[in-house]
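A single protein chain has been omitted from the complex, and every remaining protein chain is retained in its original position.
On to chain A.
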Amino acid sequence: MSERLLLVDDEDDIRRFLGMFLADLGYEVQAASNGTNALELFETFKPAIVLTDIKMPGMDGLELLKRIKARSPETEVVMISGHGDMDLAIGCLQYEAADFVTKPINHDILDAALKRIDEKLALRRQLRQYTENLEKLVSEKSHRVVELERQLAAGEMVETMCQAISGLSADFGDKAGYFNEMPCFVAVHNRSLEVVATNQLYKERLGDMVGHHSWEAYVGQALRGFDGPVWKTFETGKGQRSRETMLCKNGRELPVMVHTSPLGQRNGKVELVLELAVDVSEIKRLQEELRVTQQKYMDLFEATPCHIALRDRDYRIVANNTLFKEDFGEGVGKLCHQIFRHRDEPCPDCPVDVTFADGAPHTLEAVVTCLDGRTKNVLTFSAPIRNGKGEITEVMALSTDITQIRQLQDHLTSLGLMLGSISHGVKGMLTALEGGVYRLESGIKRNDAARIADAGDTIKSLVGRVRNLVLNVLYYAKSRDMAGEPVDITHLATNVAQIVEPKAARERIAFTWDIPAGLGAVPLDTANISAALVNILENAIDACAADTGKDAHAITFRAATTADAVIFDITDNGMGMSQETREKAFTLFFSSKGLKGTGLGLFIAHDVVKKHGGVIDLSSEPGVGTQFHIVIPRQ
């Protein structure tokens, strides 16, 4: 470091040459030509050494020395004196001039004088540094003492609090068993995120962490850095609550619930943070056990091969299992009757309603429609689900698919029904046959040729009837494919129309048919297809007769053939069907006609068309009417 030196002399040459010499010695030099200038420069340049001539016009060197020493006693001033100024020069020493040199200036003497001054300056600086260091040291030491006092106080506070907590938990007695057992780790942290104090348990279980970083006690926090609860508390000034995992002394990981709160604020900044960590491993184990149990129940709920739905009092589904979702779509939040039975209003026969009312289980058999349009016969069991107070909050409806059982039952029932009707038919035919035999015998006895011939015809036709009956029985006894000779469709459809016409006329229904000539021949089971069409047409007549909403009713019957299919359309403007009725229309023994219907007609029609590989499309609207669209492929 080069010292600053201010050179003051009224002679230009001296200023120039002496300036150059001093600069060569390594000083940073500025020069002034008189005392006034020198004082001004002194303020801005702040030299450590001033080299000044004593005799100058205006303010002389002595005056300058006095003023400089008055302003800055530590500045070293060296006086330059001419011949005969020795007394004056010595006088200057009284005013604390550092030295004097005489003109003409001997460079060696000046150099020596400056060196002495440099040493003096260096010594003084060193002294000042020592002093400053000492002050700093004292300040540091005393700060440390204060800090230690504070930590001691914090530690005491932690232990006191722990005692208070354990005393508090002891007061709870048996009611808070877990709380008593709960080990609680307490630590105090400072702003540098260091552990300042911990309680005894903390030390025993987690190790002596005092002086360590706040995050070291946590698993994963060392990597995450500054985002732990302690740091957040310092940042936000607010208490934190989080789940963390702490690392035990023995390497075991410990799940804890951490609560932190700020302690003492200075200048709006949190000074310390109190951290309470509670070992929740037992709670965690119980929670895990609960989760496993819940999962088991959930698996059971999901995997049960039944449709399960939970419903509240407002007809909303609150839970449904996998099979339910597969067949009816996600029902949660939706209305039960809409999802399950496509009704706008709650079902009048709902077993869940009854269970809500009486708390007992109930059952219902119903026909429901899946997302893909399949209908299913289901048997629904309802069971109440109660809350802690024993009130029924929800009811579970568990529906078993009994479609196959129903189909089997349908088949058996239709067989039974057939047997009933067959036995009646057989009795009639037997009677008629006996009549034929009687007339044959009596004809022979009376030798009445006409009676004999007539009786023969009767017997022959009766044998035909028996044959047909037997074939019908065989049809119901085993499901065989429909097959038949090519049938003229125009002829078949016209026959059907003629069978139905009288009944339509009796009910005063305008029955029109559109059956083009020459529809061609298609292989069909004539009798069964005719019966199916008659069944549907008779249903249409009943639907019109039962409808009181309109003055006039009409039914149209249309037959057509395309390259690959035969098509029949039957349209009426009768009473129409609700969606529920529509879905059940083809179910055996489902009748919307009360005692008047057997529930057989549309079932058999559907069965016959299906066995021909065809489909019946049914669209209907209550109060408007119904359309049947039947398509039977040529093959």
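The definition used in the following text is that contacts are C-beta pairs under 8 Å (C-beta built on N, C-alpha and C of every residue); 3 or more make two chains touch, one makes a residue touch a chain; residues count from 1.
Just so we're on the same page, contacts and distances are computed from a predicted model.
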item	value
Undisplayed chain, where the name is taken from the UniProt record, one of "Response regulator", "FtsX-like permease family protein", "Succinate dehydrogenase" or "4Fe-4S dicluster domain-containing protein"	"Response regulator"
Given A:283, A:432 or A:521, the one touching the chain that is not displayed	A:432
Of A:158, A:462 or A:534, the one touching the omitted chain in the full complex	A:462
Contact with the hidden chain (one of A:442, A:512, A:562 or A:619)	A:442
Chain not shown, touching residues in chain A	423-425, 427-428, 430-436, 438-439, 442, 451, 454, 458, 461-462
